[in-house]
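Below you will find the structure I want to go over with you.
A single protein chain has been omitted; all remaining protein chains appear in their positions.
After this line comes subunit A, so read on.
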Amino acid sequence: MSSNAVIGSPVSRVDGPDKVHGRATYAAEFKPEGLAYAALVLSRIPSGRIKSIDVSLAMTVPGVVSVITHENAPRLPYKEMKKRPQVDPKAGGQLRVFQDDKVLWSGQPIACVVADSIEQAETAADLIRVTYSPDAQAQTKFDRALGLKPAPEAEADGRPGETQRGDAASAFDSSPVKVEGWYLQPREQHNPIELHATIAKWDGDHLTLWDKTQWVDNDRAEIAHVFDIPQDKIRVISPFVGGAFGSALRTWHHVHIAAMAAKMTGRAVRLELTRREQFTNTGSRPHTEQHVALGALEDGRLAALIQEAWGQTSTYEEYAETTLDPPRQTYSVANNATRYRLVHMNVNTPTSMRAPGVATGVFAQEIAMDELAVALGMDPVELRLKNYAETDEYKSKPWSSKELRACYAKAADDFGWSRRSPEPRSMQDNGQLVGWGMATAIYPSHRSPAQATVRLHRDGHVLLRTAASDMGPGTYTSMTQVAADTLDLPVEKVRFELGDTDFAMAPVHGGSITMASVGTAVMAACQALQKKVGELAAASSGGPFKGAASDTLLFQGGGLALKNGGGFTPYGEFLAQHGLEWLDAEGKSEPGAESETHTSSAFGAVFAEVRVDPDLGTVRVPRLVGAYDVGRVINPKIAHSQCIGGMVGGIGMALLEMVEWDDRYGRVMNANLAEYLVPVCADIVQLEASFVPSDDKIFNPLGVKGLAEIAISGVAPAIANAVFHATGKRVRDLPILPERLLL
């Protein structure tokens, strides 16, 4: 690798100008000729059958092209996929849209109007009259007693129903110091500001989808199976994704509807979900209740760690989360027991939301650790250091890298933790209760096979392509930097394109795997290009490189030279000399033996200050400080944005976000952004994020570990622990609403 140090430099986003000018084009903004607009009708009962559906009035609305219901929809093949993509639940089957009269949840699409304008489609949708035969047995309440063990398929995928190490129950019983509690994570919605949208257009038997998706390749595969058509007849295009946070991992049923509607009408059709529709059709972080029991010796060493979770899923699919991975591996403890149970309800299937499962598990675990520190009279940081996991005791493997101690030290120092007085309610300012709390952050690092192509042009610029996505973390920019660094070119000479199934395959843009997976493929493609240039050079009939061995060549300064000096030829000139307009190369990367021999993970330490109004119970967060071990940082400016973004998400999780659920009718009651509260600008004051020195070359050649999920992990418990320190009241139910503090 060269050393022009583009990696690690705070390059401004290469897609920044397009975004600030409003030129970046998101899924709903493409305009194929003859575009028609779709509007949905949603079910109003949680379970049962459609008795009648009257579309006659709707059909009279001018401009209406078609009204689709289960009565006239084509029967679709819905072929099983040989191997389920990792974004889909491991058991059960997705909604087969408009294939029968069954209603599985309130808010399920039951009809679709296609019209010449969106106004006409929406007007007609309002005129559709539906009657139902409701199912009296609808499961609308969350009841732990109904909890079931995940299917063997989930177990095989690393979501075991139970794990045991030692004898946690007896160790807990005999521990001199114990804490035990119940913790509630309510259902949350991702609520990216861009609405989910799909435009579908058929040209004969070829389908083009402009879609909001975090994985174009899987979108193509899923739709190919739904319609039983070859994958090469489908192209998915998705150059920009306006946030997703997991909501666009799966190919949801509205994508099927768009493709079906386009097929039935012979028009290009746009289906853009409304904000309300999005709440019941693009997944959610599942409502999860947890029980945690910690037993410790007097010196603070953990003797027993028991954590159990009951997570919500739908009646038709089993979405089991990795909620209990953190309690299995964050701390060193000989006696560990975890148990995961699924509670099936008449809801749409939940899905991954930023740090899926892990954020939920860490929330309960890290509050319990704070409770243990209080019970022991020990500093919360000291307690965590006392139980530092030198190895992954769950998988019995070494960490490929772990700089968590440095994270604790850096964040504590930046925060001024040493000035904390440990007693609750002991720090007050101007009539406000001040609280300082902290938590550990953890999120596993994974990588998947990925490919990239590169084309060197005669003007000296390179074009890289891969079917990756960029929902906001800066894929365009960081990949440009990896290529510029590897080829020793200025950033301006690199163009990077993504989000198209015509490009080289890429894995899902989720789980913080993009940099480790696609980044290494981009690096490999650039190295393959250098190799090709070298081979061509050596095969020259004359000139300085004739017969040159590869190890005598130097690739730097945007060209080729001999290591012993001389012969420098810019790439463009080199192509001209060889009579080439361009030169192509490709690269791929995949996990190696390290995935068997080591556990890889990102780590962090988060410190929070809160101010609580003792009369009103309102909580403000004047500052958060985090230090993170994420391996090598490709772009500190954008990485910092990722971290503060995760902190904002964590503030929402701690204090604001919850789906208000009517458990009589099984309905979401706050399906809009005025009643589902998310942090606004006035809620956020000072956020500090830093990175400790780290470089994980065991995990991958770039040394990165991934950065997205880790930034929300640990934030909510740090705030909850600060609230306890401020008030002396332990709130174990999120969000920490004023009434939960006052009651």
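The rule is simple: a residue touches a chain if its C-beta (ideal position, glycine included) is under 8 Å from a C-beta of that chain, and two chains touch if they have at least 3 such contacts; residues count from 1.
The rule we apply is simple: contacts and distances are computed from a predicted model.
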For this session: Identify the UniProt protein name of the omitted chain, choosing among "Anti-sigma-W factor RsiW", "histidine kinase", "ABC transporter" or "(2Fe-2S)-binding protein".
Result: "(2Fe-2S)-binding protein"
For this session: Using the touch definition up top, pick the residue from A:29, A:695 or A:733 that touches the left-out chain.
Result: A:29
Exercise. Who touches the missing chain here, A:136, A:549, A:593 or A:681?
Worked result: A:681
Problem set entry | subunit A residues that touch the omitted chain in the full complex | 12-13, 15-26, 28-29, 31, 37, 62, 117-120, 123, 190-195, 240-243, 245, 272, 274-275, 471-474, 637-638, 640-642, 644-649, 672-674, 678-687
